[in-house]
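Below is one structure. I have some questions about it.
Removed from the display is one protein chain of the complex; every other protein chain stays in position.
Our next item is chain A:
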Amino acid sequence: MTLNALTRSSIYVLDQDEALDFYVGKLGLEVNTDVDLGFMRWLTVNVPGDKGREILLEKPGAPALDPATAEQVRELLSKGAMGGWLCITTDDAHKTYETLVAKGVEITDEPTEKPYGIDFGIRDPFGNKIRIGQMRES
């Protein structure tokens, strides 16, 4: 058996319209799929040109989670303790940083040189952390 690709992953968001505004409007990701399935809004985004790797922006709630559990998830997310995390690469970390600062994105770490490249940290409106890195060619 050989697993051969990571195609979809999920993070929790508190509001999918606000998530769309942030992930597409500010970060510049593309909407992959946005469809009302009735029981949920299936909203996924991907890095431009990389449609094979989707991020599901999932809203915690019933019936997938009981109301009390959904409230716990929302609380953990809003205090940055939910564990959702994305690492996205760019060809120019400093330029991306300047662009995101101009758009009012919350910065958690300034761009710094690391053994693996240059990266910086941001936070989405809900509390998820995201790292954006210009990786060194190995």
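One rule holds in what follows: contacts are C-beta pairs under 8 Å (C-beta built on N, C-alpha and C of every residue); 3 or more make two chains touch, one makes a residue touch a chain; residues count from 1.
Simple rule for what comes next: contacts and distances are computed from a predicted model.
The chain absent from the displayed complex carries the UniProt protein name "AraC-type DNA-binding protein", chosen from "AraC-type DNA-binding protein", "Adenylyltransferase", "Quinol oxidase subunit 4" or "Universal stress protein".
Across the interface with the omitted chain, chain A contributes residues 14, 71, 74-75, 78-80, 85, 87, 106-110, 112, 114-116, 119, 121, 123, 125-127, 129, 131, 133.
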